[in-house]
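Let me give you the structure first, and then I'll get to my questions.
A single protein chain has been omitted from the complex, and every remaining protein chain is retained in its original position.
Right after this comes chain A.
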Amino acid sequence: MRITCPFCGERDRREFYYQGAAVALERPVADAGEEAWDAYVHLRDNPAGVTKDLWYHESGCSSWIVVTRNTVTHEILDCTLACDTKSEVSI
């Protein structure tokens, strides 16, 4: 598997640390309520198809990357820096 780091280019996936769903980027506000926090911390989809997840270029430039990929075909559709996908901050 090859991941294209926006900084470093196409690299072997063993340079990356896999974190999980990109849901982790959408942190609720502190008082968003139990359901929102439960969904944020614990609930994850398990899609057969397109999914977005987070990879950390640990043996490279330390970028967190949102990788859009297809779990069925293993195709990688997009790689974007996590800091660029955040349009606004929800604190």
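Definition applied: contacts are C-beta pairs under 8 Å (C-beta built on N, C-alpha and C of every residue); 3 or more make two chains touch, one makes a residue touch a chain; residues count from 1.
Note that in this section contacts and distances are computed from a predicted model.
Chemist: If you had to name the missing chain as UniProt does, which of "Sarcosine oxidase subunit alpha", "Phosphoribosylformylglycinamidine synthase subunit PurQ", "ABC transporter ATP-binding protein" or "Neu5Ac permease" would it be?
Modeler: "Sarcosine oxidase subunit alpha"
Chemist: Tell me where the left-out chain touches chain A, residue by residue.
Modeler: 1-2, 12-13, 17, 19, 24-25, 27-28, 30-32, 34, 37, 40-42, 54, 56, 58, 62-64, 74-76, 81-83, 86, 89, 91
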